[in-house]
Every structure is written in C-alpha cells, then in structure tokens.
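One chain of protein is taken out of this complex; the other chains stay put.
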Amino acid sequence: MAAGAVGMSGSGGEDGSVLDVFVRKRFSATAGSPAATQETRFALDVRFALPAGVTILFGSSGAGKTTTLGAIAGLVAPDEGRIRLNDRVLYDSKAGIDVDVSRRSVGYVFQELALFPHLSVERNIGYGLRRLAKPERQRRTGEILESFRIGALRRRLAAELSGGERQRVALARALVTRPALLLLDEPLAALDAPIKGRLIDDLRAWNRARAIPILYVTHSREEVLALGERVLVLEAGRLLADGLPQEVLGAPRSETVAQLAGFENIFDAQVVALHEDSGTMTCRLVPPEPAAGRGVDLEAPLARLDSGAAVRVGIRAGDILLATEEPRGLSARNVLRGAVAGIEERDCQVLARVDCGITFSVLLTPGARRALGLVPGLPVWLIVKTHSCHLLRPAER
Amino acid sequence: MNWEALALTLRLSLFTAAALLVLGLPLAYWIAFSQRRWKFVLQAATSLPLVMPPTVLGFYLLVAFGSSSPLGRLWTAWTGHTLAFTFAGLVVGSILYSLPFAVQPLVNSFLAIDPKLIDASRVLGASRLATFFRVILPLSASGAATAVALSFAHTFGEFGVVLMVGGDIPGVTRTVSIGVFDLVEAGNYAAANTTSLVLLGVSFAILVMVYGWNRGAWPRAPWA
Partner (left out) sequence: MRSSQVLPENGPPRRARRALLSAAVLLLAWSAGGRSRAGYWGAGTAPLQAFFPTPGAGAARQATAKGAPAGELTISAAADLQFALRAVAEGFERKSGARVRLVLGSSGNLTEQIEHGAPYDLFFSADVEHPERLEREGLIVADSLFVYAEGHLVVFVPKGSPLDFGKQGLAALAEASVRKIAIANPRFAPYGRAAVEALEHAGLYPKLEPRLVLGEDVSQTTQFVVSGNAQAALTAESLMFAPGAQDRGRYWVVPPADYRPLAQAAAIVARSGKQPLARAFLAYLEAPAGQAVLARYGFARPEARR
C-alpha cells in the first residue's frame, strides 16, 4: 500500500464521494512564523475522499491532523493540491482557485473550541448568521439551542460554562450555519465518556437528515473504537491506513499503525522455518541487546516470506494469557516459560512484565492478579495464539 | 496659572489621542498580523519617536511644512498658509511624536488574542474587516484604552516638537510646557512652578489610571 494514496479510488466524485482532498505542504524551519517550528520535520502529503457521514482521522499529535483540517477550511495555504466539496472546487493550485475561508461553507469545531469570550452563548451561536434577517437568525438560534439542550445557557458567557456545555455550544455554533462539511478537531478530548456518548448521539441524529461528511480528528484509540466508523490513519504527514477500526487497529499491517493501535509488544524477528502444511511459520524473536537472552521461538501465521527473512512481530498485551502452572491440551501453539520481572498497576488494569528470554508485557485484571498471587520472581507460563502474532511492515525511517 | 495654555494643551492631547486611535488601529493590525518578512522595518520606523530627540522630528517637520518642500507648497497652495505655527500643525507633529505610544499597546493586545478566535470568526463566514470589529477590537479594549491614555499623556507633556514648529502663539500653539519654558526663560520661577505642578499632576493622574487598569485595580469585563 503506497502511503499518500489511501482511499483515493478513481477520480474525485465518481464513487459518490462528497469531499475530495489532495494537499501537499512542506514546512521549513525558515518559514518565519514561530508556529511552524513544531511541524518542521515533515511534509504533509495526503489524498483522500469522503462520503457523507462520519470519518475518523486518527494519528498521534504532530502527525498533521490539524494542518489537514486547516487546509480544508482555508486557514492554511497548501503548497499544492485540490479540494472539492460537492460541486464546488474550494482550492486548486493549478487552476489558481482559493476560495476565502469565510465562503467555504465549512463548519469547524476547534480543539480549543474558541468560543468568543466577550459574547453570550446566544450571540456566539448567532455569530455565523450575520447575513440573515434578525427574526430568521433568532429562529435558527433558538432551534439549535433547543436541540442541543442548552437553551437555559443562552445569556451566559463562555467562562461561565462547564466543559461539556462549552463543547455543545461550540458544536451548535458550527452547525447552525448549515455547513456542507463539518470538521471536528478532537472536540471531545476533555469530556467524560457518558457526556461524550450523548454528544456523539446528538451529532449523529442531527446528521441523519443533513447527510454531510464529518471529519472527526482524534488521537485516542478508544474514541476510534467507540465511534466505529471508517478511520484514516495519519502519521508524519502521510496516510498509512484506511478502513474500519477493527480492520485497521485490530490487525495492523504497519508498525506505526500498530504502535498507534496500542501494541505493547513489538519485536524484531527472523523467520527460521516455514510449515506450509500447518499454515504457520516459526519466527525467532531477537532480544534487543544480543547479550540479554537466548531469544524465543514463536509460531506465527504463514506469510509469503523466505526462511531467514527479517520481520517485526507485534502482540497486544491483552492477547496474552498467563498461567502459574504449565498448561496442557491447548489449541494455542505458543506456550513460553518465564518469570515475573515486574508488576505495574494502572487504573483498573495490571501490566505484568514477564521475562521468557525476551520480556513480554501482559495485561490482566487486578482480580486475576490476586487469584494467581502474582509476585515478582514467580515462575509463569505465557500462552500466545498464532493469530495474535501480527507481522508488521517496519516503520519508515 | 495660564488657563488658556492648559485648555489648548488638553485640546491638543485630545485631538492627538483620537487621531492616533483611528490611525493606530490599522497600523497596529498590520504590524501584528502581516506575514510580510520586512514588516519589522515599519515596526522600527513606528518606534523611532521613542529614541529620536523631539527636536529632530520638529526640525524635519518644519522643513516639510516650509515652502522649500513640495509637501509644504501643496498644503500652502491648498489652504493659503503653512502648517507651521498652527494648531493643525501641532496635531500633525504630536501624532508622529506619540505614534509608538498608541501603536505598541495595540500591537501587544492584538497579539495576546488567541488566533483560534480569529480563525473561528473567519470560518463562521466573517470577513477580515468584520472579524476586526466583532472579535479583535472588543477583545483589545484594554489595549486601546492604554493606547489612548498614553498618547494623551505623552502629547500633554510634549515640548520639543511644539517648540520647533509652534511659534509660541498664545491660544494657538503656546502649550503648557512651552509656557513653563517661557516663564523660566523670563526668570519667573514662581509661576513656572505653579504651571509645572499642574502638568505633573495631570500626567501622574493619567499614568495612575493606566497602571491601575493594567493591574486590574478597577472592575472590567471578565474577558479583558
């Protein structure tokens, strides 16, 4: 899969897409603007198409997510590219088209929300309706205040709102202008899960009638899985993957995506034997430092590789079983003997580090930890299913 | 106490402060938000009166107002008299002289505005001009007040420029500071002292106001 061409099937619009984006922008250290310094290390180069409905743009911070949104909204000038929304070309470097920000009909909810601190909730929401006659403006403002359940707040200033209320106001302010596209930049990052869920439900309900594309930016794996919509994975300015969250994050084919998706165990390995009859191959995991251990052999799903090939193997900490006695009669091909090297408590999870010649991270519940009486030094067995061993394309250096 | 001079000085300060607010807003906007690489040159030029002796400014103004400069000839042809020795001439001089005192606070308060608010306004369909009046200006109220107060105070105590281009005409160009100068020159120390005290008092009161404002000593809008 070539980076930068993800999701671009044919020319824009023929597949029913509503928004086509192609943006290239290089950041140089000498750009003069102090804001550019953090993003100087990469060039943004993305190409994708969106249908109506929610699409997630997922990536770590600094990956270029906000810059991508800025280019679509017209706040950031690309070096080259083309952006089409419905039948309007918003930007085309070749044709010299660059529609002004104020005329792009794009709704944008900023990460910082950017509510106007000197205006009441009502006037914040009415801000984008300046061109309408006053009665119409009031009608639409009232309507959206109702549907977002913030009518009681209409006279308050932004400083007098809770986090969830501010989020609602920001969303309402963007939607009341009836945009043809909605850009959401980590709009829910600061919210509790229940509030988040209700807000997303509100948004989905609102969009059922409108059917506009919504590009939802996040760096949170949990949010991606919770939303469950198509996800574009952006890293260092390039799109690395495109698909449903389960496909992209559950079985990542690139190490970067694996890291983003939360693969705690990623190892260098070498193919030592192919077993075509059983559909597996043996990979020898190489310790990070040669002196650290003897290495561990794992059965992984068969791939088109030659014996001796170098691969990377990723295993989720939550996909590994832990036993205090040697297990028998299992379908799992990999049973590794080791000892607990360390235990870390995180919120309501326990992360055990187990040394089997190579150190694995294993995730379990506090209850399981108590039942097994895990303490450092305890001999244990790790059980890893063949299909929990994901072969990864190494990260581009 | 020379009330005529005091009234004249107040009038001059008021005119200058008002004109500087009108001129300073677009200038400060450009300095704060322009992406031009050479904008620092304009920034430096705006700050020149901070370090330049007022006599130098006054001297060049006198030359510019005079019949040997095209500008002066144009003005004279248009109005029938030179800008020197007139109230309008003093206003022009004071505007240049107090320019940094209006522009700097404005630039600072513009730069203190979260740029996302400006982006938000633009995305919501507002033009740059509408954004200026609906977001930037209301959020810069404190900076604008500082700009007005400082340019008023600076003009109130102005001396060198007025001395150079004013011609010391009672009721037209004899400001309080010139009056003090005349009194000292004439050896009338008692009168000079009285007038100086008034000048000192007014200037101090304005600065107390500005500093108090910047420290939040007086109630104001929660966002300012």
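Letters are used for the chains, namely A and B, taken in the order the chains are written, and counting of residues starts over at 1 for each.
To be clear about the criterion, a contact is a pair of C-beta atoms (placed from the backbone, for glycine too) under 8 Å apart; a residue touches a chain by one contact, two chains touch by 3 or more.
All figures in this text were calculated on a predicted structure; none of them were measured in a lab.
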Sole residue of A:52, A:76 or A:132 that reaches the chain not shown, by the stated touch rule
A:76
Kindly state which of the options B:50, B:74, B:88 or B:200 is in contact with the chain not pictured.
B:50
Which of B:20, B:150 or B:202 touches the chain that is not shown?
B:150
Touching residues (missing chain, whole complex) on chain B
49-51, 53-55, 59, 62-63, 65-69, 72, 80-82, 84-85, 100-101, 104-105, 108-109, 111-116, 119, 142-143, 146, 150, 154, 157, 159-160, 163-165, 167-169, 181-182, 184-187, 207, 210-211, 214-216, 223-224
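One rule holds in what follows: only the chains that are shown with their structure count from here on.
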Computed distance of Cα centres, chain B from chain A, in Å:
53
Quick one: which bits of chain A touch chain B in the complex? Just the residue numbers, please.
32-33, 73-75, 101-104, 106-108, 110, 112, 114, 116-118, 127-128, 130-131, 157, 159, 173-174, 177
Over in the complex, which chain B residues touch chain A? Could you list them?
35, 37, 114, 116-117, 119-127, 130, 134-135, 138-139, 221-223
